[in-house]
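Yeah, one chain of the complex is gone here, protein chain that is, but the others are all in their spots.
Take a look at chain A:
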């Protein structure tokens, strides 16, 4: 993959655009546009990108407004309605009404067993998922970028050491390590014979996902820096006596934002999936915190009798991940129109 410098990013269609704007009237002179504006113009023309951006925004809004939705809808994710009100669940704990107990009262049905409301569970579950995924994306990007740039820029022994760590991490069975490390990090932070508090499990998940996730970004950034380091403009900066800090922040960084942002957008849906996977394997967020992963876990035990319960988290997550993946692709196209996919 090549990432052209910002000045070279002008495409044919943009050039045509500029000409069209100039031709539109004498007052509309040829205007210079910043790379950011160019990217935004290209992105706005991409219908798939705009639709997926809208979907992603909708998910973020739902996550943000979860308490408002829950208040307007008049239910909360914690109350076991099925246990409190007779006539909702049968003697086996399954909703009596067909399709998972969907009704005017419970729009998405009831959770088998406890009889909690699926809609509010789902809405609050988005919060858990997105919060963890966002935190991990930011942390692993920061760590990956820092180590990647250091590795590529400093070179020598430092590069060798960081390179070996990256290689080792990438050849790990990381999923195995993920489930294995969570209890280890938990027990490193909690005294024995004590219940693990929710915030701590939250922290362990973030830590472990970050530790296992930064290597891809670091490797990408290292390669970028290695190729940029030899370019004339960096050499020119060095010759004129720029400090390493200046070279890194003022010369290198502007050329690295594109791969960083692309990498981060593509990583986030992976973390959403990884977090839910942890929940599914029983080492995710503990009970009473609504979590999609645990909904999948419950769903996978009750699907023989109540497949509807599994459909809601499954389809929601599918939509979110597809939208985010398409958004990532569109952002990549917008930033970097020359890259072939």
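Keep in mind that, in the parts below, contacts are C-beta pairs under 8 Å (C-beta built on N, C-alpha and C of every residue); 3 or more make two chains touch, one makes a residue touch a chain; residues count from 1.
Methods note: contacts and distances are computed from a predicted model.
Enquirer: Can you tell which of "ABC-2 type transport system ATP-binding protein", "ABC transporter permease", "cytochrome-c oxidase" or "glycine dehydrogenase (aminomethyl-transferring)" UniProt lists for the chain that's not drawn?
Expert: Record says "ABC transporter permease".
Enquirer: Pick out which of A:89, A:267 or A:310 touches the chain that's been left out of the picture.
Expert: A:310
Enquirer: Among the options A:58, A:96, A:253 or A:322, which residue touches the chain absent from this view?
Expert: A:322
Enquirer: Based on the whole complex, identify which of A:181, A:228 or A:331 touches the chain you can't see.
Expert: The one listed residue touching the chain not shown is A:181.
Enquirer: Contacts of chain A with the missing chain: which residues?
Expert: Spelled out for chain A, the touching residues are 167-168, 170-184, 187-188, 190-193, 269, 273, 276-277, 280-283, 296-297, 299-300, 303-304, 307, 310-311, 313-314, 317-318, 321-322, 325-326, 340-341.
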